[in-house]
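For this view, one protein chain was removed and the others were kept in their places.
And now, subunit A:
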Amino acid sequence: MLRFILKKLLYLVPTMIGITLVAFGFIRLLPGDPVLLMAGERGVSPERYAQIAAQLGYDKPVWQQYLHYLGNLLQGDLGNSLVTKKPVLTEFLALFPATVELALVAIIIATVIGVPVGVIAAIKRGSWFDQVSMTAALVGFSMPIFWWGLLLIILFSGVLGWTPVSGRISLMYFFPQVTGFMLIDSLISGQKGAFASALSHLILPSIVLATIPLAVIARQTRSAMLEVMGEDYVRTARAKGLSTRRVIGVHALRNAMIPVITTIGLQVGVLMAGAILTETIFSWPGIGKWMIDSISRRDYPVVQSGLLLIAAIVMIVNLIVDLTYGLINPRIRHK
């Protein structure tokens, strides 16, 4: 098992190097550069431009800049933002808990609803439930997130007044950040009503962020279940006279979960992408919004190191997912 993990971790190294190359290259391939964007309509004289470029090291050939960046990375230096001048890692750590909190709640919603819906749809194949839920899943999958988020805000926050419009907690509450997770920090603060406020602020953004993964998980669960239900061992289990509940719950579901878990693991990437829009709509101070702002300002250090950190997290989550297969199906337990 340990060897398996080490091997997997070793595989991460070339992938990470590839990501530095891609992230470093892509942001520079985009037209426009940070100095010009900072100067805006006013413009910047060639002398001043040269001065700033030299200060930032952008006057050197790109390969030298890349090697310099890699060298700094190896020393644990992710660089400083061109805009705020603060270390990328500091900014990332300040914002990351907000994204994790939102993504965790979203994936829980998506799984807790998606898996049972998929199972029921598979068992009652062709029924109205199957048709309605799978149509809803298709709609959910193709939902433009920005529009969906605004629609929910206007309906639930605007017209009905049930949920707050945006932010992480009511501005009435003010307490020190301990873990960065608002649900936990609000409990620690001991302030009355703080937890409820944090929770109510999570509802809409997590529903919006959960929409696409929910649709994917429901559909994947349904098709995996359908496939498994036709297998010989399920027929055998039925022939043995086991109750339907046991056949589905133990024999079918357990086997159907492998591709579903893979899907859930892959949703981490989708969540990170979805976070970009969701966070922007709900003024959620996380890394999605941070990346978008940084790309539009051509904040090279933030984009290249931010992408690297996000990629590392996605890969680690997928590694963990790989490891959980063994728990569900002993046949793929790693030696």
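Here, a residue touches a chain if its C-beta (ideal position, glycine included) is under 8 Å from a C-beta of that chain, and two chains touch if they have at least 3 such contacts; residues count from 1.
Here is the rule we use: contacts and distances are computed from a predicted model.
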item	value
Which of "Ubiquinone biosynthesis protein UbiU", "Nitrous oxidase accessory protein", "Dipeptide transport system substrate-binding protein" or "Copper chaperone NosL" matches, in UniProt, the chain that is not displayed	"Dipeptide transport system substrate-binding protein"
Sole contact to the chain not displayed, among A:69, A:148, A:282 or A:325	A:282
Positions on subunit A contacted by the hidden chain, ascending	30-33, 36-49, 52, 55-56, 80, 82-86, 90-91, 93-95, 98, 150, 153-154, 157-158, 161, 164-168, 171, 174-178, 280-283, 285-286, 289-290, 293, 298
